[in-house]
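Everything below concerns the one structure shown next.
Every protein chain except one is present and positioned as in the full complex.
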Amino acid sequence: MLDKNGIAKRIAREIKDGMYVNLGIGIPTLVANYIPEDIQVVLQSENGILGMGPFPYEGEEDPDLINAGKQTVTLLKGASIFDSAMSFGMIRAQKVDLTILGAMEVSENGDIANWKIPGKMVKGMGGAMDLVASAKNIIVAMQQVNKAGESKLLPKCTLPLTGVRCVKKIVTEMGVYEIVPEGGFKLLERAPGVSIEQIRKATAGKLIVEGDIPEMVI
Amino acid sequence: MLDKNGIAKRIAREIKDGMYVNLGIGIPTLVANYIPEDIQVVLQSENGILGMGPFPYEGEEDPDLINAGKQTVTLLKGASIFDSAMSFGMIRAQKVDLTILGAMEVSENGDIANWKIPGKMVKGMGGAMDLVASAKNIIVAMQQVNKAGESKLLPKCTLPLTGVRCVKKIVTEMGVYEIVPEGGFKLLERAPGVSIEQIRKATAGKLIVEGDIPEMVI
Amino acid sequence: MKNKVFKDAAEALHDIKDNVTIMFGGFGLCGIPENCIAELVRKGTKGITAISNNAGVDDFGLGLLLKTRQIKKMISSYVGENDEFERQMLSGELEVELIPQGTLATRCLAAGYGMPAIFTPAGVGTEVAQGKEVRKFIFNGQEKEYLLEYAFEADYAIVKAWKGDTMGNLIYRSTARNFNPLMAMAGKITIAEVEHLVPAGELDPDQIHTPGIYVHRIFQGKNYEKRIEQRTVRKRN
Partner (left out) sequence: MKNKVFKDAAEALHDIKDNVTIMFGGFGLCGIPENCIAELVRKGTKGITAISNNAGVDDFGLGLLLKTRQIKKMISSYVGENDEFERQMLSGELEVELIPQGTLATRCLAAGYGMPAIFTPAGVGTEVAQGKEVRKFIFNGQEKEYLLEYAFEADYAIVKAWKGDTMGNLIYRSTARNFNPLMAMAGKITIAEVEHLVPAGELDPDQIHTPGIYVHRIFQGKNYEKRIEQRTVRKRN
């Protein structure tokens, strides 16, 4: 089983040189720590940054410079700032190559739910609906089972949807999955030490296992 | 009869302090010369200027700074530059208080034709269609009769239209007219020395003359 | 020139009545019109419909107007940082309309650019699409469904900029830009508070983010607290 950092490390391997990437809150934010040093990636933050850098050194926080998670950040050389309409404009126009975000549920046809638990949690969707509706490549970083031990990879989402048929890939503590066009979680890789049997038990939706499934390289 | 400068002078009296004004090519451009010195007006040029100033002094022309008529101009203090989408955005959003432009024909219901003579002149509409479709107040500066002596204030336009039911006021060498909602050129003022009879002959569309018609004050 | 410069928030907001719709610039606590929010609390303006990406925190930003129950309805994309908000919302005291962040931004842009409606794929197939017109377009090489969303119109837009001049031109600083330029364009009356008010002619025309034509009132703000919501730092090594 991977921990959060393990999931982030595995996702970092999906990032290629020259990509523009939007990282959501939570595990996706950790991905930035594992981007190989020999490639250059431009991080987009949907409140209006291209070229987001790491957190500032203590004492150098600038209240006017935050990311979409409201955290103080810095800018890298070559960064640019823009308003929220342009920010979501470039997202809708698919100029952002890769979007990585968390989820509460994903269904076997690629639907995602991550913004609302009726009667309970009402934080709002923020930019997630725009991101999932537009991104050309979406990877979901999530725990495969909830605290009650129930699978979050489902035949159909039970929570209100954030977007439909949009997720391309999922990385969890147990494996890497691709959503196939005809519907189903196609297992691509197992986390170190995790068996197919364990994965089967933790996948409520249709699991597709074809041939030998390699262990992840992290 | 007024000359071009006379028409421009009369139109200048329509401009009030604090207005944002777009001046078209031709007679409208001359209006800038007659804006009273005790009021401040911001001129918009639809290629992307607010706060357009006079022509530059000889030797100070900047090829990067032109107006919508492609003439070299200057900027006044407090000017701003923006792209063409924002420029027409503020026009569509009716932030520009007054648009003054020329016309080849105006009809009694406020239609205007000023961009095309089929088979002959094909310059294009430029920004005129945007301006007339959006402006909250449009004044047309034009000659009332063409070179053949025919009226250009018509029951219906004969040339391809630039916009429909949009002209509010017309200033010609002979008079000032308001387009009334039910249709018709309502004579508001006569040019110095011009008789109602002369105006009648030069108005092919429905002319409305009610009560005494004062002479223009210029 | 008709004077756009006002002395302070009290003067600039002098005519705001109860039950109006107000857009508030800012993202989280970043780039929010602190002076105007404080003045609205002082005035006690009631029944506000607030269009703002976020709802502030319990004791700062729009949270101050929520605490005093001055806000009747919130139109936002994310309100997660405010417990009082969540309480009022779940109890039904506060009317809330949650809309996607990009939709919110673009509906403001649409108003500022005189476009009555826009098309966006955000929310297609979700509860956000309920009752809305869905339309297919082929664009960018794909056939896809889009929602028709209407331009936002507001009685007032209240924004915060870094620098402004006496003609109403505005320049924002860093990510304090966010929704401010969009809302500045969308208000029937737009009021800008700025950290530095300068005479016309001191700002570079090429660098102005919001041209003065969109701004009706401007004043020099004071005592900016600029509270940080998530202070994240790294240690020097």
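First chain written, first letter: the chains are A, B and C, and each begins at residue 1.
Going forward, a residue touches a chain if its C-beta (ideal position, glycine included) is under 8 Å from a C-beta of that chain, and two chains touch if they have at least 3 such contacts.
Keep in mind that what you see is a predicted model, and the values were worked out from it rather than measured.
When the full complex is examined, the chain removed from view is found to touch A, B, C. If you put the hidden chain back, the residue from A:Ile27, A:Val42 or A:Ile179 that touches it is A:Val42.
Here the missing chain is touched by one residue of B:Glu37, B:Glu58 or B:Asp212, and it is B:Glu58. Only one of B:Arg92, B:Lys152, B:Lys169 or B:Arg190 touches the chain withheld from this view, namely B:Arg92. Against the chain not shown here, chain C presents residues 106, 113-121, 137-140, 144, 146, 150-151, 153, 171-174, 177, 205-207. The omitted chain makes contact with chain B at the following residues, 45-49, 54-67, 69-73, 75, 81-85, 87-89, 91-94, 111, 119, 122-130, 133-134, 160-165.
One chain of the complex is left out; on chain A, the residues touching it are 17-18, 20, 39-40, 42, 44, 50-51, 75, 77-82, 85-86, 88-96, 134.
Quick note on the criterion: only the chains that are shown with their structure count from here on.
Among the pairs A-C and B-C, the greater number of C-beta contacts is found at A-C. The mean-CA centres of chain A and chain B are about 56 angstrom from one another, to the nearest whole unit.
For the pair chain A and chain C, the distance between C-alpha centroids works out to 28 Å. In chain A, no residue touches two or more other chains.
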